[in-house]
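All remarks here apply to the structure that follows.
Only one protein chain is missing from this complex, and each of the others stays in its spot.
== subunit A ==
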Amino acid sequence: MPVQLTAHTGRVVPLRRSDVDTDQIIPAEFCKELTKTGYAKGLFAHWRARGGFVLDDPARAGASILVAGRNFGTGSSREHAVWALRDWGFAAVVAVDYGDIFLRNALKNGLLAVALDEGSVAELADRAEADPAFELTVDLEGREVRAPGFRRSFRIDDRARWLLLNGLDDIAVTLGRDDRIRAYEQARPDWLPVVGR
């Protein structure tokens, strides 16, 4: 279902790790469901089971922005990773960069995944670690991340931003170009395979 968003403000969970893959975000055994919700218990399940994980720090309860390192969400295409973050209560992620598929999945579900340079991300993690009450705003409309004394603009896929700001249904938008799809289909080469024939 389409989501409409302009900005989100919330407290931060600092996760100082790079290359956090989607198998960490949600292990495969939690992906055996048929729904898009109900994944909070699987979020970082292996790390949480070992105890002392930042997500379970009582001071972080209710925090809604995850600050991570480089290459967040690399690996498996499982959209369950995004559903689990969302189910836990995350509305935004700020990281240095992302696995391609994760980033697409996040924005398609209205999880505001934005990228800042390494120094800025480290500064946010420092401040959040020092002060659990530290609040951050991720402003999709203004394309910037803000906190007291902190203001950085981020780049984001224009199409994803436009869909989110307007609460548009991606598929409906594409189906609006059905004439072009039909025209393309008619010109496809005849040797291309057809399944089941």
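In this section, a contact is a pair of C-beta atoms (placed from the backbone, for glycine too) under 8 Å apart; a residue touches a chain by one contact, two chains touch by 3 or more; residues count from 1.
The definition used in the following text is that contacts and distances are computed from a predicted model.
K.L.:
Quick one: the chain not pictured, UniProt calls it what, "Glutamate transport system permease protein", "3-isopropylmalate dehydratase large subunit", "Nicotinate dehydrogenase subunit B" or "Spore germination protein"?
P.N.:
The chain we cannot see is, by its UniProt record, "3-isopropylmalate dehydratase large subunit".
K.L.:
Which residue, A:Asp56, A:Asp131 or A:Asp157, contacts the hidden chain when the whole complex is considered?
P.N.:
A:Asp157
K.L.:
Spell out the interface residues on subunit A facing the chain that's missing from view.
P.N.:
Subunit A touches the chain not shown through residues 1, 16-19, 21, 23-24, 27-29, 31-36, 46, 49, 69-71, 74-79, 82, 97, 99-102, 104-105, 108-109, 118, 157-159, 169-171, 174-175, 177, 180-181, 184-185, 188-197.
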